[in-house]
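With one protein chain removed, the remaining protein chains of the complex are shown where they sit.
And then chain A:
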Amino acid sequence: MAEIDTAFSSAKPERAKPAELVQLIVFRLGDEDYGIRIEQVKEVTVTPDVARMPKTPPFIKGIANLRGDIIAIIDLEERFNLRPAGRPLPERSYTVAVEAADYTLGLMVREVPRPLTMPLSQIEAAPEFVQDSSTRDKYLEGIAKLPEGGIIIVLDMRKLLTPSEVMRLPGKVASS
């Protein structure tokens, strides 16, 4: 589905070369751009039919059949309270299937995610005060500044998607 722009065809970037490149899959949550390293992305697809899953927090939209694998689909806008008022997810949304440690999860996003290649040096560690004050602190790998202006918040999926993290249930009381 996603056409990945392979900017570096030579698989081995040489050490001497200062510009080590990273490839990100960039998508929009709320009014901000977020990125995930392409190694952590398995597939990008139109969101398949999602079956609602009882006894799960509201940001878990349910489960879907992705090429025979049953994966949980989660809505990060809802998870992080980023949903702009009056703008529900569109009928046709997209799902970024990301690989956590030993399972796959689908992230529901509102626009077609796009690939982006940039020098690693462009990603800066998130400023201390953001790290401390944000609910997203632990999952931030850094913030990428784009030459043409604007920023991309780079998420570290492996920290975002630990089972306890996913199942941490804001506003939801344990069921049993």
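Quick note on the criterion: a residue touches a chain if its C-beta (ideal position, glycine included) is under 8 Å from a C-beta of that chain, and two chains touch if they have at least 3 such contacts; residues count from 1.
FYI, contacts and distances are computed from a predicted model.
A chain of the complex is left out here; the name its UniProt entry carries, from "Chemotaxis protein CheA", "Carbon-monoxide dehydrogenase small subunit", "Cytochrome b6" or "Class GN sortase", is "Chemotaxis protein CheA". Looking at A:19, A:51 or A:120, the residue that reaches the missing chain in the full complex is A:51.
When the full complex is taken into account, the listed residue touching the unshown chain is A:71, out of A:25, A:41 or A:71. Of the residues in chain A, those that touch the hidden partner chain are 49, 51-56, 60, 63-65, 68-72, 100, 102-105, 163, 166-167, 172-176.
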